[in-house]
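One protein chain is absent from this view; the other protein chains keep their places.
As written, the chain order gives the labels A and B, with residue 1 at the start of each chain.
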Amino acid sequence: MLKISLDKLDKLFEAVSASQTLYIPVDREDGAAEYKKYESGMKLSSALNTVRSAKDFFFPQTENLVDFKMEGKNIEVIDVREESEDFVIFGVRACDARSFTILDKVFLCEPVDSYYKNRRDHGTVVTMACTRPAETCFCGTFGIDAAAPEGDAACYSDGESLFIEAHNEKGQKFIDSVASLFEDGDTAKLEAVREKTREVLKKLPLANLTTDNFGGDKLNEYFNSDKWGELSESCLGCGTCTFVCPTCQCYDIKDFNTGHGIKRFRCWDSCMYSDFTKMAHGNPRLTQLERFRQRFMHKLVYFPANNNGEFGCVGCGRCLSKCPISMNIVKVMKALEVK
Amino acid sequence: MNNDTLIPYIGVVTDIRQDTPDVKTFRVVSPEGGKVFEHMPGQCAMLSIPGVGEAMFSITSSPTNKEYMEFSIKKCGCLTSWLHAMDVGQQITIRGPYGNHFPVESELKGKDLLFIAGGIGLAPLRSVINYVRDNRSDYGEVQIVYGSRSKDDLVDYKEIIDEWMADDGIEVDLTIDNPQEGWDGHVGFVPNYVKELNPSINKTVLICGPPIMIKFTLSGLKELGFTETQVYTTMELKMKCAVGKCGRCNIGNKYVCKDGPVFRFDQLDELPDEY
Partner (left out) sequence: MQEAMINRAKQLLADGTVNRVIGWKRGEFAYDITPAVFDSADELDSDFVFDDFTAANVSKYLVKESKKEGKVLAFLKPCDTYSFNQLVKEHRVVRENVYIIGIPGGPKLDAEKIKAKGITGILGVKNENYTLKIDTVYGEETMPFYEAVLDKCASCKSKKHVVYDELMGDEGDVLDSDRFDMVEKLENMTAQERYDFWREQLSKCIRCNACRNVCPACTCEKCVFDNPASGVENKAPADSFEENMFHIIRAFHVAGRCTDCGECSRVCPQNIPLHLLNRKFIKDINELYGNYQAGEDTTSRAPLNDYRQDDCEAGIVHERGVE
């Protein structure tokens, strides 16, 4: 496998960012990590994950869909779409990498969402294998191997060097563009590191969590479960879980009058919000119980029902650490599960 | 870049008809004339006034109408109030067609049809009724039971009297909730009227109206011997994208915008009761 010494990473980043926009996770002053556009001097974060997931790159929190000019009784529709520039997201974890596969199922099925596809086509995802998973990690539940992430190309660190391998043409193109910085490396030590990570993964508190009893066939059974009241009773109805979630993709469309015309935006929405299903003549989800139930039914039952058994969760653990009241999909699965 | 369904077309409103005190029917054509797109009976379109809102409406005209599309819209929210206030010649945005349609070319073909509508619920059925009228030989007997709060609240009253009732082989049974001066027809709620009419249980039923009307009519039909596999309805929930991606109009794993809006009751029965 090709490798580069870890102390030469900034050379790699310089080289990549010379030809296209590069995003890497960096540490923030408050200790959290977030993706930032690479600028000279930035250091790759060693944090396990960013607070905001990497979905932002393909499905941003807010984007302009279309503009309108209103003149008298006439309307002009202005297509504001522009071909995206090529960009690289470096250091994506295995969980987030899988989330793109899930988002693809939504946005790339007919009719294809051109906004998403545009960015997906132009973005190269370079993943980074995990070496220090946290107690909140449960990607293994969804068949994800944190030590062997997906993505266009994947990186592994043995503590001294960064190894890289391509998974597809896009990944190979990326490696080719910076190949001069790499040299052939011995992966013996790397294998030991990966083996050690897998041993840790087995010891994690959620290692035994399975999806065996979830899926499309349990629709009414789980929908009508008497556990939802208790599970949702202290839910604040905020959107933290949905906004930090790498697979939550529900959106709202809103118009904004700039004074010079109308801008139509798409923005993240949350099924946890009271207005999510509110219509002029009523609301089918009147209390937090129904909204809470929707979020977990979507991930554990509806999504697999519509997508050949694939679940709408990647076990990244963000909701486990970020929910203000510490209610999350793991607690829901454990409480709900009917064997 | 390819067209994106989220980028709408322009439609011009060429005619506005005050159907009832709170329902208007809008005729829409493309700026170049003719229909903006083709559709099948029961399908919907997203109509919008930029800056005001966008919402899903069923296309109430029949696909057999080759000149224009029509939408019968009840004034009940922000966007519909705006639409009710506009004048002929106003442009709107329109995208579609969305959703599935009544199976006029398959299951319904050759069948005796019973249409049951309440209030504005006639809007989606009108598309099917006129489609059936224009392809009369493909279908058996046609019976239409339609009720509203009062005579003034009967949508498309003129078309019902002048055209539907004038057709051979179409039985139209109208009812209003309460007695009213100038009304010598039936008085009473739709569910009871259907039971009184005692329709043949060989008929395939298409029903649309307020949820409470649908609920009681369905149980009445079952009492008469109808099964859920014979009854179709069309649903409505809050929608933003209209293509099953924005994530809010689902009943269980089915999206009303994409997998519906037309459902057969045995299909709805398998889904959670959340609509």
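Note that contacts are C-beta pairs under 8 Å (C-beta built on N, C-alpha and C of every residue); 3 or more make two chains touch, one makes a residue touch a chain.
No experiment lies behind these values; they were computed from the predicted model shown.
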item	value
Shown chains that the omitted chain touches within the full complex	A
Chain not shown: contacting residue from A:5, A:84 or A:240	A:240
Contact partner of the left-out chain, one of A:44, A:97, A:193 or A:206	A:206
Residue touching the undisplayed chain, where the options are A:11, A:37 or A:132	A:132
Chain A, residues in touch with the chain not shown (by the definition above)	28, 30-32, 34, 48, 51-52, 61-62, 132-136, 200, 203-206, 230, 233-234, 236-240, 242-244, 252, 254, 256, 258, 263, 265-270, 273-275, 320-322, 324-328, 330-331, 334
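By our rule, only the chains that are shown with their structure count from here on.
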item	value
Between chain B and chain A, distance of the C-alpha-averaged centres to the nearest whole Å	40
For the chain A and chain B complex, residues of the former touching the latter	65-66, 68, 70, 73-75, 77, 79, 81, 83, 106-107, 111-115, 118, 216, 219-220, 223-224, 249-253, 255-257, 262, 264, 266, 269, 271, 276-281, 284-285, 290, 294, 297-298, 301-303, 305-306
Complex contact set, residues of chain B against chain A	1-10, 50-54, 76-78, 80, 87, 89-93, 236-238, 240-241, 243, 245-250, 252-253, 270-272, 274-275
